[in-house]
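Here the complex is missing a single protein chain, while all its other protein chains stay put.
What follows is chain A.
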């Protein structure tokens, strides 16, 4: 049997037609989000549950509509790697993996590609300040993230941070606080750039400088990310009011970044409520069982 590839079904089926013929692709010029029901500051509804991977010390599954990922935490266990010296602190080892079918483009299923390596590193940087590694000398905690479906890499990373910290708490590992993750994209909206410049220059004259209008879209999906100017991902400990990691890419002005950090912190507080609820639910379940 071929274990390197996912074997296809024996029967062939006609492909699903994704869009009707009169389908119009979403662009930011429509002044609405890709999902028209969402306001710019709205997150997608979150489903979060602990304890789905039974053999792991702790686990969590998170779903933000089409972003779906599972996280398993193993450990603390002895350091196995030879050549690593004595360490009085524990080590947090994160492993971020996209399933082959997670993205629009098929991904490699064996090695970690550069993007996965980068995301693994960001994840461990975002989580390590919250975990009390000084209590676990000579041990390693392994965090495995498997993305089942990705809808926007920013939201994927944010969801991974959220799920991993819930899984760590579920594993009974001592932490300073839960870490909530949130992403935001800067989007240029309104009528296309050329028409905006002409209108503003003619109508307002001595008014504002000609700048395209930038809107902050929280928790952007893939379709919205195609048009983004830049994005940030914030990892934040809500009850200690501390930021553990901030990732910003693309181009943006200072005030926009400040504003989006504030938006993300607000959103993280909402995510924290979901995390809190999920952990209490897991306690209730273990009591019933």
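The definition used in the following text is that a residue touches a chain if its C-beta (ideal position, glycine included) is under 8 Å from a C-beta of that chain, and two chains touch if they have at least 3 such contacts; residues count from 1.
The working rule: contacts and distances are computed from a predicted model.
From the set "Exosome complex component CSL4", "DNA replication complex GINS protein PSF2", "V-type proton ATPase subunit e 2-like protein" or "Probable cytosolic iron-sulfur protein assembly protein 1", the protein name that UniProt assigns to the chain left out of the figure is "Exosome complex component CSL4".
Note on the undisplayed chain: of the listed residues A:15, A:78 or A:255, the one touching it is A:78.
Considering the full assembly, A:170 is the residue among A:38, A:170 or A:245 that touches the omitted chain.
Remark: the omitted chain is touched by one listed residue; of A:93, A:125 or A:139 this is A:139. Where chain A meets the chain that is not shown, the touching residues are 57-58, 75-79, 84-88, 130, 132, 136-139, 169-178, 237-240, 275-276, 279-280, 282-284, 286-287.
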